[in-house]
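For this view, one protein chain was removed and the others were kept in their places.
Chain nomenclature is as follows: A and B, assigned in order of appearance, with residue numbering initiated at 1 for each chain independently.
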Amino acid sequence: MTVASANAFQESLQPQGWLRYFSFSLDHKVIGLQYLVTGFLFYLIGGALAGVIRAELASPISDFVSRETYNEVLTLHGTVMIFLWIVPVVNGGFGNYLIPFYVGARDMAFPRLNAVAFWMIPPAGILLIASHFITGSSQSGWTAYPPLSLTTPALAQVVWIVSVLLLGGSSIFGGINFIATVLKLRRPGLKLMQLPMYCWAMLGTSILVVLSTPVLAGTLLLLSFDIVAHTGFFNPAMGGNVVVYQHLFWFYSHPAVYIMVLPAFGLVSEILPIHARKPLFGYTTMVYSILAIVVLGLVVWAHHMFTSGTPPWMRLFFTIATSFIAVPTGIKFFNWLATLWGGKLALNSAMLFSCAFIVNFVFGGITGVALAQVPFDIHVHDTYFVVGHFHYIVYGGTVFVIFAAIYHWYPKFTGRMLNEDLGRLHFLLTFVGFNLCFAPQHWLGLNGMPRRVAEYDPSFTTLNQISSVGALLMAVSSLPFLYNVLVSAFRGPLAGDNPWNALTPEWLTSSPPPVENWAGEAPLVEHPYGYGVAETTLSVEAATGRDLWSATGRR
Amino acid sequence: MPIPPALVTLLLGMALVLSGLWVGYNVDLLPLDASANAPVYDALFRVLFSIGTILFLGIVGLVVFSLVRFRRRPGDRVDGQAIEGNLLLEIVWTAIPAVVVLFVGIYSYDIYERMGGMTTLNDHATMHRMAPMETLEASVGSGDGGDTPAARVWGGIGTRSDAADVLPVEVTALQFAFLFHYPEGDITSGELHVPNGRPVELRLKANDVIHAFWVPQFRLKQDVIPGQPTVLTFTPTKAGSYPIVCAELCGPYHGGMRSTVVVHEPDDYEAWFQKNSPLASTVATASATPTG
Partner (left out) sequence: MTSLATSTSSSSAGDVAAEGHAGHADLRLFGLATFLVADGMTFAGFFAAYLTFRAVNPLPAGSSYELELLLPSINTVLLLVSSYTFHRSGRNLLLGHTGPCRAWLLLTAALGAAFLAGQMVEYFSLPFGLTDNLFASTFYALTGFHGLHVTLGVICILLVWFQTRRGGRVSSADPFGLEATELYWHFVDGIWVILYGILYLL
């Protein structure tokens, strides 16, 4: 027990109670929740910015904010949502909380680096938001294409670059930590092919992070030289080449979309089997499809540049490569459907959000495959069709999964249950609002409405208003959620250690878990999805002394 | 008499495919088709739309069916059946999407070829035709320095070299307007006027930042990139006026950067041309050197 006492001594030096959530804590669970809560605050800010966008677009003329402000707002919205909400939450938040449990470790491989990575986020976020009120913020979209980004106010653009560099650095540190933890920190006896699926998702994601984020960092460095030192990398007036920027940018930012969605895939793979009371279907193919997505994801970036004057062969190659991502992704979806099939589905909030994720993502994925076809994309590139596509994926996909995951793991985080009725209300409002908001945008794009405009042809008014109403509904939907999460932390019914009767390792300890995760040694979970298998269930009972449901044996 | 499940599946599958096809061919989501490649594009769209509808309805159907049929009844504390996988199923649902995307990819390549997207732009014929553009650049004197890399043309949709009688128009995009210049008649205009049925070759260049030239009714879009002269060719097929939209964020007034393309019947176009060309009133054979 020397470990325990040595660490207990270390821990006694750290702040306890709620104060530790505001400290440079090294505990992966604290850091995970720090990520989650910080990310959620930025989601509210990003959502408020989306509110400004939708308010402006409720009428065809530019009346709500000035045109410059509109561009600032949409740039901030995209940047905040991607770099401060989705990426930190699905990677840093759930990753830090769950991965050490899943590999049977007491913490991440590099706890200190982990804390550093988290604490890079608040300053970067505050810098980004505060600069809006001090110097004005970037007006060139989250893509920051030169030469536009060279001609918009320089200070604002540089602040944006610094902020994104910090966030990128944080992401890289996190990625290194996840790779080391998953590959090197597994408890003795646990094999790679026994890891819960989220570990594989995080491994794949982290590989993408480590390979692609540095390229973005380098590119933004060059861009900042162009702004500050008047070099000419991307300045056509000095013989520079703007398309090279686009290539480098998308070399990161396409993989970035898988950085945003692969962890979500992993989380769903954890949630579905538990609430369907069935093993995850096709474990092995799931693993290989994640790896296939990682490889393919690195070679499809130019599908964002079909109208940028790339050579024909290049467009052709990227069309085919992009389309083929549908194959491994499809495998995952069909496996989830098979996981549901014949199960005992609990229709709780976690399940509803997960199933809605499947529906929404398939929709966004299908429009994605359409976009991958050069001739199709030529018409709809840079229109609201694209806006519709990616909100179906990032919101309908990842954000829905984040909500599902919060409903699912909240009892683990706090030891208390969320209110199911409020949860279902939240689901209903979100689902309706989301579809109202983003479905009409596809029609708008096909019929001629470009994106990133503050004013538009009056014939598009009605659909834009429907979309704005949908956004309002989404804003309203966050009220029951916030209420639920805040109040249940104090008044929610006690959850017990394992309210879902789950088999994955994080449930085999108390809720909330002790500082070093397990009172004794980490359990060896060789069948994290062994629902309905007699021996698994029996051995869990033996290991934990608790009564778990069992199918066989008591049928 | 109970119906065998295989038959039910078959019938449902056929209904699904039929409804997908119906949706693809009957639900009209696109604006008017006013250029030669628009119908080609729309054919691709219908195919994609049908496939997408079939997949989407099928998957939504499965999810909803599962949620209803397999929901956990109150008091049921038994797990579902422990099925961990099925190799045959995995092979099937790897193969089907693979075949579908392969088909879609090849088909859209074919469409793209028919739209002129695969035309090589830097062969000799095109280079030759591009000569007037360089003179234009020299005369406009953009800030690129004297020796612009104009010899190289960047690809949008090209004219096949056999296409005769193309109407060349030089397009300059700048914050926040499009300028059209007709070398044939030395006309400069803020609107694009073209005759119905004649191929038009736009030679695009940008002065400041990236813009994009988009006519939804033509199903055509091309970024206009500073430092990269680009060609975009189309053949209008329906007379009328259509919006020209700038589709690439180019600054605060990006949303207001719009113009109109007017497709005239050939006679009307001739009249417009005569009326506006400073050269047309003088003898038509006078040398067509642009004067600035």
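By definition in this document, a residue touches a chain if its C-beta (ideal position, glycine included) is under 8 Å from a C-beta of that chain, and two chains touch if they have at least 3 such contacts.
For clarity, every value in this text was computed on a predicted model and none was experimentally measured.
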Selected residue (touches chain absent from view) among A:30, A:52, A:105 or A:422: A:105
Residue, one of A:176, A:264 or A:495, that touches the chain absent here: A:176
Residue in contact with the excluded chain [from A:46, A:60, A:196 or A:240]: A:240
Candidate in contact with the missing chain, chosen from A:24, A:225 or A:443: A:225
Residues of chain A in contact with the chain not shown: 1-4, 6-7, 10, 26, 105-107, 109-111, 113, 172, 175-177, 179-180, 184-185, 187-189, 210-215, 217-219, 221-222, 225, 229-233, 238-241, 244, 247-248, 251, 503, 516, 520-527, 530, 535-536, 539-540, 542-543
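By definition in this document, only the chains that are shown with their structure count from here on.
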Residues of chain A touching chain B in the complex: 62, 66-68, 70-71, 139-141, 145, 147-148, 151-152, 236-237, 239-243, 276-285, 307-312, 315-316, 319-320, 323-324, 326-327, 330-331, 333-335, 337-338, 340-347, 355, 358-359, 362-363, 366-367, 369-370, 373-376, 378-379, 381-383, 442-443, 446-448, 450-457, 529-533, 537, 549-552, 554-555
Interfacial residue positions of chain B with respect to chain A in the complex: 29-31, 40-41, 44-45, 48, 51-52, 55-56, 59-60, 62-63, 66-67, 70-72, 76-86, 89-90, 93-94, 97-98, 100-102, 104-105, 108-109, 111-112, 115, 117-120, 143-145, 154-157, 208-210, 212, 214, 216, 219-223, 225-228, 230, 243, 245-256
